[in-house]
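First comes the structure, then the notes that go with it.
The other protein chains are all here in position, but one chain of the complex has been omitted.
Showing chain A:
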């Protein structure tokens, strides 16, 4: 059971992000580097919030304090990361090597950095739990919630996705000076994190967090220029162009020979 649970929860939480990484990020070196760099910025944010958390000894028992400031630090570092990308845009154009897409379509970088934030935050919240999952022993025997692991995996997946959507919304807000979206991102982040304070009331927290996820996802889609038609187009199977061999030449050569 322990190993099965490990794989189940691991794939549940990291399957979608890893698939996104493999399909959309891994093929492009620049995106990969940006992903790692944005993950590094998230780490910095976590480091600063941890320093604050450890420094204010009196409030260490009230996790709310650490949570609020951690969220604010994350958004601050998202902003700093945005500034850095803006500064480096000229360099990016050079690096992109003719692939202007990443510079022209701002949403790509937003998505990449959002995914970077999401993967690292999901990993940080779940890896140690996953490591414990393989046993020996399991949770839930002494009245604790038995579905602790599954709930953790589901929630961390939600937060990974939320970070992607927030990334897109946040960058878009800064680009277009739509500060309402900015406020939405910060408040939504505070709200989503705040809701998880109510764990282990999974019946309440997980649906709420996922509602926020879907909502943010819809907003991000609209902001990125998506619509029903584009969605439908994306879902439609695409037929790869068929390469045709210039048979006439071959035949002519054959006949000649």
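Assume a contact is a pair of C-beta atoms (placed from the backbone, for glycine too) under 8 Å apart; a residue touches a chain by one contact, two chains touch by 3 or more; residues count from 1.
As a convention for this text, contacts and distances are computed from a predicted model.
S.K.: Pick, from "Small ribosomal subunit protein uS8m", "LOW QUALITY PROTEIN: nucleolar protein 14 homolog", "Presenilin" or "Negative regulator of systemic acquired resistance SNI1", the protein name that UniProt gives for the chain of this complex that is not shown.
M.R.: "Presenilin"
S.K.: Per the definition of touch given earlier, which of A:9, A:30, A:110 or A:219 contacts the omitted chain?
M.R.: A:30
S.K.: Which candidate, A:71, A:85, A:112 or A:220, sits in contact with the chain we can't see?
M.R.: A:71
S.K.: From the listed residues A:21, A:159 or A:184, report the one that touches the chain absent from this view.
M.R.: The one listed residue touching the chain not shown is A:159.
S.K.: Out of A:5, A:86 or A:125, which is the one that touches the chain we can't see?
M.R.: Among A:5, A:86 or A:125, only A:125 touches the chain that is not shown.
S.K.: I need the residue numbers on chain A that touch the omitted chain, in ascending order.
M.R.: 29-30, 32-33, 36-37, 39-40, 43, 46-47, 49-51, 53-54, 63, 66-67, 70-71, 74, 91, 94-95, 97-98, 120-121, 123-131, 148, 151-152, 155-156, 159, 192-193, 196-197, 199-200
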